[in-house]
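Yeah, one chain of the complex is gone here, protein chain that is, but the others are all in their spots.
Moving on, here comes chain A:
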C-alpha cells in the first residue's frame, strides 16, 4: 500500500474531529468544549470507563492511614487496612448516603457514619451490632451494608489508579507505553519519590480538555510565558532559550509526552550557577548515584531532559523545573476543578527540598509566574467558543506532515483527540 493510500485509510471526519492525514489537517469541533450533552457522554464513556489517578503510595505511609478525595466526580476514601493493604471505597454510606469520612486525611481503624452511626472496619466490612429483630437474620449476606469498594484499584510504580468499570482492561495494558514515564519518575531517587506536603486545589473557568492540551503544549511557551523567561534569564544569569532538539512520544491509548533539555535547573540533577558551588557538588553526587543505579542513558533522561506527559484522560505528569502531578475534572462544560501536587525525592536534604519547592513556585501553581497566564489563556478561549456558530473549529495541524515531530508541533494533542473521538464514537 502506498503512503498516500495508508494516509487515506487512517483519515477520518466526524462531528468531533477532522483528521486528514493526506493534507496534514487536524480540526477539533468547538462544540466539544461547550455542549452539555457531550459532557454527559464524556462522564459515561470516558470518566466511567478509563483508569483515573487516585493517589501516590507515599501519601499513605502506614497501616490504617486514609485520605479522602474526589475522583472522576465521586467521593472516594483511599486507605490502608489493618494489614497495610491499599484499598479504595466509595465514600458514601450504604445506609442512606452520607459521607462516612469527612476529614481530608488521618489514621483510623474504622469509619463511622455520623448520620445514624453505621460503622465499618477499614477493610470495608459492616461492623455495627443491631438488636435482634431490627433487621432480617441474613441482612448483609449480600454485602449491602459494607462499604462499596471501587470496582477496580491498581498500582504502577507507586501510582494508584481506580476504574469505575469492573470490566475494564488491566492498568498495565491501559497505561501501555506511559509506564515508561512512571518508571522514570519513580527512579529519581534511590528510595523513590514522594508527594510533598499539601495539595493545591484550584479551578479554571474553562473546559477540562483545554488543560490537557495546555499542559504539554510546547508551542505556547515563548508567547504566553515571555515574562517567566525574562525572570529566568535573570535568575540563571544568561539567556533562557528553549531547546532546539525535542522529542514527541506517542505512548499509545491517547497518552503522549514531549521531551527536551530546557534552560532551568533541575533538582535531579541539573545545576545552574544561581544555586552556588556547594549545590554544584551535591548535584554532581546525585547525578553520579543516578548513573550507577540506572545507567548513562536513563540517567540523562532523568537528570538533564525534562518532559510533559499527558495520561488519558485527565492526568498530567510534568517533570520540568520541578515535578508536578495534576488531575482535573469538569463541573460543567466551562468549569473544572484541579488538584495538583509536587513530587520530591524521598530522603532528600531540607536545602534541596526547599530548592525544589522554590523551583515549583517560580513557574507552577496559582501564584507562579506561568500558570496564572495559562489560566487566562484557557478562560479566554472558552469565552471565544460562544461564537461556535461563526467559528466552528480549532486547528491543531501544526507539524502534522513532518516525519519527526517537535515539541512545538501539536502531535501530542492529536494523540489525545484520536483516543477521545474513538471512545466518544464507540470505536473502543
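Rule of thumb we're sticking to: contacts are C-beta pairs under 8 Å (C-beta built on N, C-alpha and C of every residue); 3 or more make two chains touch, one makes a residue touch a chain; residues count from 1.
Criterion: contacts and distances are computed from a predicted model.
Looking at the choices "OB-fold protein", "Aromatic-ring-hydroxylating dioxygenase subunit beta", "Sarcosine oxidase subunit delta" or "Succinate dehydrogenase cytochrome b subunit", the name in the UniProt record of the chain not drawn here is "Aromatic-ring-hydroxylating dioxygenase subunit beta". From the options A:73, A:243 or A:366, the residue with contact to the unseen chain in the full assembly is A:366. Interface note for the absent chain: among A:140, A:173, A:203 or A:281, the touching residue is A:203. Summarising the interface, chain A meets the missing chain with residues 196-205, 224, 226-227, 230-231, 234-235, 335, 337, 341-342, 350, 353-354, 357-358, 360-362, 365-367, 369, 371-373, 375-377, 379, 383.
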